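Have a look at this one.
What you see is the complex with one protein chain gone and the rest in place.
Here the chain labels run A and B in written order, and each chain numbers its own residues starting at 1.
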Amino acid sequence: MTVKGRISSVNLFYVLAQTMIGVGLLSLPHQTHHTAGSDGWISILITGFFIQLIVLIIWLLCRKFPNLTLFDFSKVIVGKTLGTVVNFLYIIYLLTIICYIFIVYTDTLKRWILPETPGWILLLILFVLLIYGSICTIKNVISLFSFLFLFIPLLFLITFFVYHDPSIDVRYLFPIGHSGGWNILKGTKDTFVSFIGYETLLIYFAFMKRSKSISALKGAFFAILFVTTFLMYIVMISTMMLSPEEMKITREPVLYILSAVEIRLLSRLDLIFLSFWCMVVFATIISYSFSASMGISKLIRIKHKFAVMLAGTFVFIVSIIFYYMEVTLLEKWLKHFSLIFGVIIPILLLFITIIFKREAASTDEEKEN
Amino acid sequence: MRKRKTKLVLLFFILPLLAGCWDERLLKNSRTVYLSGFDLNENGDYQITSIIRDMNISESSRGEISISNKLVTGNGSSIKEASVTIDRSVAGNYDPAKGRALILGIDVAKGDIYNVLDAVYRDPRVDLNAKIVVTDNSANEIITHLSENEVEKGGYLYELIHSSEINSEIQDITLRSIRTYLFDEGKDFMLPYLSKDEDNKVKINGVALFHDQSFTGQFLTPAESTLLLLFMETKSQQALLTEQLDKEANVSVSYNVKSVSRKLKLEKKDKVHADILLELDVEIVDYPPDHLNKQSRISFLERQLSKILTEKADALFKKLAENQSDILGLGREMIAFHPSIWEEIKGENYYEQILVNPTVKVNVRSSGITL
Partner (left out) sequence: MRLKRNKSKKTLINQANISLENIKSQLNHTSDLKEREIHSNGQTYIILYINSLVDQEKLESKIIKPLTKMENNDILNELYSQEISTAESNKTATNGLLDGYCLLIKKDRNSEGFLLKTNASTHREVSEPVVEKTILGAKVGFVESLDKNIFLLRAVTKSTDFTVKNYTLGSSTTTNVSLVYLEHMANPEIIKKVEQRIKSITLDSIRSEGDIQDCIEDHTLTPFPQLLLTERPDKASANLKDGRVALITDGSPTVIILPATFMTFFQTPDDYITRWWLGSFFRFIRLFSYIIALILPALYIAFVSFHYEVIPLELVYSMQSSLSYVPFRPFIELMIMQLSFELLREASIRLPPSVATTFGIVGGLVVGTAMVEAGIVSYGGLIVVALTSVSSFVQPNIEMSSSIRVLGFPLMLIAAIFGFFGIVIGVLCVLIHLSRLTSFGFPYFSPIVPLNIKDFKDTIIRIPSWMMYKQPKDSPHFKQEKQSRKWKLDDSEGPY
């Protein structure tokens, strides 16, 4: 089954940047500080570079199967039964990410602005938005993303107000490399979760206009460069604002810093940041749920609309269970999952494709017809 | 049938909303605090004193509103408990979110001040731009005094602090930035020191030096703290200093520091030697003997000032060393640029190991519109 919608390299940039910048943004400085100390930004840089390599692998994999998504070519590569299993696992993985976003999002909102509102209400809202946002065509998704992307530079602009604070201290970034190479590398393990989202390339590459040419890779390349820079900037600015010990007890450093910023009209900037961040997170949710529902609709052959509802309901129920049972469990799982699904499986698939010379032969015929 | 189903689904979504407004905190019900003080009473309990803005609507004419300040106090073994006590005693919700200034009583300041502030930091709605001051007495007394005598001047204390900041008399420190210092092993801070003078007026009487998380008991005069701020390179819009050049002839010079540049050299000998060279570009604002058109006169003035200031700085850093108050952030400097030295001396009292040797060099750049 080949896909029809066509997206350009620029669109891919928007989609990827939107998918990757998500829920991890707020607590990222706190997390990198945990292992890499003041050198968290180096960890991010290394992770960014690493992810560029993985994206290259994914591209090499996808260009063998033009116009096919992961859900189609996995069957070609590892056979029908195993392919279905892989697809199923990927769908579960994508849904788990959405659950994770739901939970972190609700948790953050509850702690920062809506302490009394019951969690399930917030989850319900997210659920409704997920369904409303994902029942559409790929064209709609992409055009929405290109607009919502505008909010990321706005987030960036808001952080400029921080420089007004006299207690900003560049010395917190020094000494560079103090934490030691090993710790910085270990830090990449924590930062890796913030970068998840690039796996969706396995699906989105199929929609590219000329997925075989290097220009298709360009959009993905710049998106990751952008995300890396943005995250690095956020980590650096948080490190400069907060002393190392303080960082350890601040869960959302970015919000905490911004809540102190006062501009003439508004006293709390974190509210504005949080609301723009909401927009960005919704884009992430829509991106994941759209690709997950695509997988579901291909797996059990139902309409996209019902697949979205199925995915939404699953996510809603699972996240409610996890929200009231054990919030941090999903995060632990996700750290391992992201390595398996984001790195190991694509590499394995590429190896199998090269060694066994798998090609998208069947689909080419279909195209000619 | 299908229509009824969609209606049911809609109902399912709308119903929970009807229960709504969980987080509603109406502005009209809230009792906004604009000044709070923390004290430690004899039994070791915390006491919070707050001024709440009260609106009295006169019955006779509808539009007239008179504003009065209401003083409330509450005791408790923790800050939160004390504020709950207050909440019970006032109509509406006691809400410390909008407090513009916090006053720490001397007893509280001498202990670990984070014990007091912890509850504040846990509330996301708190105004992190609030100013913090230390008083020489109990905060209760100052606030009582303020509420009695400064009825109409709501932001009196805030303005007081703010103008001192502009004049580089105190460090620009807010509730947010104080937390950074509290958790920084290589940096200390100073807070405005509030006291009542003979005329029963509340004023800022210098700054209180802190070591780690508690008040050392020592404070600096405004002139000293200005000099210290110059050494920190965190001068505000204005930094006005006056030096007496000749005691007998009663000749003194006032000057405004235009720009500061600091050179810091750290060296490990038996102790850690910190050589600080401070270059000040100043503008003479008050100097009756005049004759500033002559270069010789200017260089004489520069030499005199440099000498006086270096002496003063020596005294200042001795004072800091006595109290081990590393306001300059030398510890942080070592962590950042000389980690090897830091490894040797780090610890609670690292400042004992540091010997500061300040030198001040003054350059007269201008003298106003007269020569």
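Criterion: a contact is a pair of C-beta atoms (placed from the backbone, for glycine too) under 8 Å apart; a residue touches a chain by one contact, two chains touch by 3 or more.
Given the structure is predicted, the values throughout are model-derived calculations rather than measurements.
For the chain that is not shown, the touched chains among those present are A, B, taking the whole complex. The missing chain, though absent from the display, is touched by one residue of A:T19, A:T69, A:T96 or A:T117; that residue is A:T117.
Within the full complex, the residue among B:L26, B:A249 or B:I369 touching the omitted chain is B:L26. Screening B:Y34, B:Y121 or B:W342 against the full complex identifies B:Y34 as the residue touching the chain left out. Residue A:F149 is the one among A:W41, A:F127, A:F149 or A:Y256 that touches the chain missing from this view. Summary of contacts with the chain left out: across A:P66, A:G119, A:G133 or A:G219, the touching residue is A:G133. Mapped onto chain B, the interface with the missing chain covers residues 17, 20-21, 23-28, 30, 32, 34, 53, 55, 57, 62-63, 65, 67, 97-98, 100, 125-127, 154-155. Interface with the hidden chain, as seen from chain A, comprises residues 11, 14, 109, 113-114, 117, 125, 129, 132-133, 136, 140, 142-144, 146-150, 264-268, 271, 275, 278-279, 282.
One rule holds in what follows: only the chains that are shown with their structure count from here on.
Chain centres here are Cα means. That of chain A falls 41 Å from that of chain B.
Considering their complex, residues 13, 16, 22-23, 124-125, 127-129, 172-177, 179-185, 187, 234, 329, 332-333, 335-337, 339 of chain B touch chain A.
Those residues of chain A whose C-beta lies close enough to touch chain B in the complex are 111-118, 121, 124, 128, 165-167, 169, 171-175, 178, 241-246, 249, 256-257, 259-260, 262, 267-268, 270.
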